[in-house]
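Removed from the display is one protein chain of the complex; every other protein chain stays in position.
Moving on, here comes chain A:
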Amino acid sequence: MDRHDDQIVVRIEGLRKEFNGVQVLKGVDLSIRAGEVAFIIGPSGGGKSTLLRCMNFLETPTGGTIKFRGEALCHEENGSIRIKPESAIRQARAKMPMVFQHFNLFNHRNVLQNVIEGPVRVLKQDREKAIGEAQEILRSLGLSAEMEKYPAQLSGGQKQRVAIARALAMDPEVILFDEPTSALDPELVSGVLETIRVLAQKGRTMVVVSHEMGFARSLADQVYFVADGVVRESGPPDHLFNNPQTDQLKRFMSSILR
């Protein structure tokens, strides 16, 4: 436990999400510590992405508690969920940005503008300062030559690294990754994974939904196996991958490794 202290950044308890009568999340518990890299794995349709999207309130939970830095963003009272006002949710999002499977870069803005949009409009940073920091971030991600380009002019791997830069520019406490390499051509995957690895080495707190098992194994501090709307198993990757307890995880592992 060298690089994490015991400080819990995100704590989720009994999280539930229902879409039109279908329970997608049936009571999820998990805690993310500062400096920790948590991977969420599991079969499709099992609720991984929904869980991540609830953390960012892109989906509104229907039950349970989400605490961010000790502050409950939602909790239950007398059996119904209470969600903090919009402004509090926005503040939490700004400190817990998300990187999407399909990048979702702002198409009408160039790379630099994509990255400074958040700091300038949300954090109300001085524009010049934001530009300086954005350039620094882009340089560190190997995107110096792309700053003036528009998203349509970039490769998928470059787009995803710009999306990561956009998240980093928010000076986040946690970065959420929703299948960051699933939409990429195979030859572009490793560049993006490498970027995420470097962030992990710098001690970034990250929650990653991914199908890249080898990557999870080498990078994760904690792995959560989510299926049927609950965390079926969790633990350090070696433990989880070498010694799966549930049949579901065993089946999932063999289907992935085949």
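The working rule: a contact is a pair of C-beta atoms (placed from the backbone, for glycine too) under 8 Å apart; a residue touches a chain by one contact, two chains touch by 3 or more; residues count from 1.
Basically, contacts and distances are computed from a predicted model.
Hidden chain, UniProt protein name from the list "Thioredoxin domain-containing protein", "Putative glutamine transport system permease protein GlnP", "Cytochrome (Ubi)quinol oxidase subunit III" or "GSCFA domain-containing protein": "Putative glutamine transport system permease protein GlnP".
Although one chain is not drawn, the whole complex shows that of A:G118, A:G157, A:G191 or A:P237 it is A:G118 that touches it.
Within the full complex, the residue among A:Q91, A:S140 or A:Q248 touching the omitted chain is A:Q91. For the options A:N56, A:S210 or A:S234, the residue in contact with the chain missing from this view is A:N56.
The set of chain A residues touching the chain not shown comprises 56-58, 86, 90-95, 97-98, 100, 102-108, 117-118, 121-122, 149-150, 152-153, 163, 166-167, 170, 176.
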